[in-house]
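I have placed the structure first, in the form of structure tokens, so that the comments after it can refer back to it.
One chain of protein is taken out of this complex; the other chains stay put.
The chains carry the letters A, B and C, assigned in the order they are written, with residues numbered from 1 in each.
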Amino acid sequence: MSHPPSLRHRLAKQLDPQLYPHQGLSLLNLLIAWVILLGIVLAILQTEPTIRQGHEGWFRLTELLLASVFLLEYLARAWTCVENDAYTQRWRYLLSFFALADLVAIVVAFSVYLGNGGVLLRLLLLIRILRLARLGRFSTALDCIAQAIRSRAYELLISAIFALLILLTSSTLLFLVEGDLQPDAFGSIPRAAWWAVATLTTVGYGDVYPVTVLGRVLAGLTAISGICIIAIPTGILASAFSDALQEAKQRQHSLPKRTDLPH
Amino acid sequence: MSHPPSLRHRLAKQLDPQLYPHQGLSLLNLLIAWVILLGIVLAILQTEPTIRQGHEGWFRLTELLLASVFLLEYLARAWTCVENDAYTQRWRYLLSFFALADLVAIVVAFSVYLGNGGVLLRLLLLIRILRLARLGRFSTALDCIAQAIRSRAYELLISAIFALLILLTSSTLLFLVEGDLQPDAFGSIPRAAWWAVATLTTVGYGDVYPVTVLGRVLAGLTAISGICIIAIPTGILASAFSDALQEAKQRQHSLPKRTDLPH
Amino acid sequence: MSHPPSLRHRLAKQLDPQLYPHQGLSLLNLLIAWVILLGIVLAILQTEPTIRQGHEGWFRLTELLLASVFLLEYLARAWTCVENDAYTQRWRYLLSFFALADLVAIVVAFSVYLGNGGVLLRLLLLIRILRLARLGRFSTALDCIAQAIRSRAYELLISAIFALLILLTSSTLLFLVEGDLQPDAFGSIPRAAWWAVATLTTVGYGDVYPVTVLGRVLAGLTAISGICIIAIPTGILASAFSDALQEAKQRQHSLPKRTDLPH
Partner (left out) sequence: MSHPPSLRHRLAKQLDPQLYPHQGLSLLNLLIAWVILLGIVLAILQTEPTIRQGHEGWFRLTELLLASVFLLEYLARAWTCVENDAYTQRWRYLLSFFALADLVAIVVAFSVYLGNGGVLLRLLLLIRILRLARLGRFSTALDCIAQAIRSRAYELLISAIFALLILLTSSTLLFLVEGDLQPDAFGSIPRAAWWAVATLTTVGYGDVYPVTVLGRVLAGLTAISGICIIAIPTGILASAFSDALQEAKQRQHSLPKRTDLPH
């Protein structure tokens, strides 16, 4: 009776990234990642009527196939989870966040078409892929970005508050100046805010814009403020990334024989 | 008679940030901050006709309630101000900038609807919230941003002058090239400047754009100059933030036993 | 006869920045700078028909007044120029670039209205203001920006070549994909380039845009490339400014007693 435990152990090593002895994804997990991506792409394409029309049956079939793969994976994970010391009791795994998300994704995949709202549920598959994301070099790079942003949280928050104040000021001024002329576009501060957001972010849809001289002067000043609003957080982040990387280098130098960190 | 002074002292510690012994905002000031924010949101929403219509009475009532809260706060501050050594004489506080701004905000809140111009007065509430803003970590981060901008004031001013020269040049050229074809859009340098601002800031509303070959070549060059105009101040600010933070760190290291966060 | 040379010397010290003993602009030069700025503003406003109409006489009078001031300044400079050792012979000054530019500006100002082309000549006044610009702190900041850009000239040139290649590629592809559907917008590579410039610089006027699926996918890729094209030179300039300032600091530290440099 030494064979089945060996199979379970080998399968666990393929399924559980923590038990996988090499860096990166195991072959089985890589395959599952691609199947999940395929499921996401199918969920997106299904929303397009010109693609869905006439292929409903084909889409349904593919989805059932994908759902079967996910069901098999779920059962396999439920069987092998006890190999990981974190889940010595099986129900601990079954009630974990990722296992429950898997279950929902499978139930959704097996259920009939749920209307537009069902798209959101189908995109829950993205959560499933997250479990495979925090691996190796990507994880280090992600930490570097996250640390750079966190280290300047207050500076970035102040930029955001500053941006909000400029948004409020320019909306109010344009509402006062052009509110009577273009009631649909600038008839209230919330309406003017739609224009102000498009201008400050330099998106500039062009559906609404001021027509009076004073309104255009204010719009010009708003657009220039928008550039500053982009420049300040960019500058903050640039220096933050520079510092985060220098710290990472120094940590690497001070720690002896840290071979596993990506160079 | 030892009780009333104790109550006044306890209330002053809640109301006056300088007397508050802990970091951050006191519970009472936090509550007031939220009430002020609510007042600002209400002032903004009131300008929207589809929201105001049919709810005028409700808005008026809420405003009177908010005004009463502010009046109570004003009276409480006027009573407790003498606890702070800066205002040993009560009239010194009553004539201070923030107290007068409070009074105006209260009078405005109690007055009848003042038309669109009243919105500006209602947004005076924002000044009231500023008194609570310069606190703890936020103040440090704000200083860091302010210092970074100040340390490169001349470089940023030159970028601005450079931007103004490009704005003037592109407006003049487009006026000469497309002035006769599109008199409404490019019939004078100030009119062409509206297009030039939208292009240089890369907002690009699309209400006016050149149609001739030469005009489009010049517009392309203007748009590319716009990117440079964004890139140069961003680069200046990025290096400024990097320096400002390094200086802040060095200052922290040179001061012995500075265990807490700066101010 | 000791009085007239003294007056000429005092006037020369006011007019010639090189002879002015203090930092910044002399009172007289500051006044002239403001008169030049006024002349530029008037030249700009004159192009606007709604402003010019009915005020032609007033504009003409102001211009003649300004021209008289410039003539007086020109004569004063011609009289005092010999005080500067660089112009021991008066004709050397009279044939210098700035003196000739002055002469042209005066002749233009005195001449009758020259149509739209005259605007360009009037903006020659901007050259006159340049002579006053390279002064004190501004000059140092300008040098810092110029050095930062020069030190990365090759990197910036490669970014520009790279941008040009992407521009050419996206124009060609959109011409091939949408050329038949929208001949006015994408009927040739130069036509498609107008769209490509607006997209790569993220201006996005919205006068032309692809309508087919493939065209939109390519447009999306072009827009994303546009962000990279902005990010790369911005990054290059950010590090260049950082280095330029550090070098300026080190130079300042290594030179003993350099008191005149702005800190």
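Here is the rule we use: a residue touches a chain if its C-beta (ideal position, glycine included) is under 8 Å from a C-beta of that chain, and two chains touch if they have at least 3 such contacts.
Remember, predicted model here, so these are calculated numbers, not experimental data.
Considering the whole complex, the hidden chain is in touch with A, B, C.
Within the whole complex, the absent chain has one touching residue among A:Cys81, A:Ala109 or A:Ala198, and that is A:Ala198.
From the options C:Gln23, C:Thr88 or C:Ser188, the residue with contact to the unseen chain in the full assembly is C:Ser188. Among C:Leu7, C:Val41, C:Leu100 or C:Ile224, the one in contact with the hidden chain is C:Ile224.
Taking the complete complex into account, residues 44-45, 47-49, 51, 116-117, 119-120, 123, 126, 137-138, 140-142, 144-145, 148, 190, 193-194, 197-198, 201-207, 229-230, 233-234, 236-242, 245, 262 of subunit A touch the chain not shown. Seen across the whole complex, the unshown chain contacts subunit B at 202-206, 234-235, 238. Residues of subunit C in touch with the missing chain: 154-155, 157-159, 165, 168, 172, 175-176, 179, 187-191, 198-199, 202-206, 209, 213, 216, 219-220, 223-224, 226-228, 230-232, 234-236, 238-239, 242-243.
Simple rule for what comes next: only the chains that are shown with their structure count from here on.
Averaged Cα coordinates give subunit A a centre that lies 31 Å from the centre of subunit B. Subunit A and subunit C have CA centres that are 44 Å apart. For subunit A, the set of residues that touch two or more other chains comprises 202-206, 234-235, 238.
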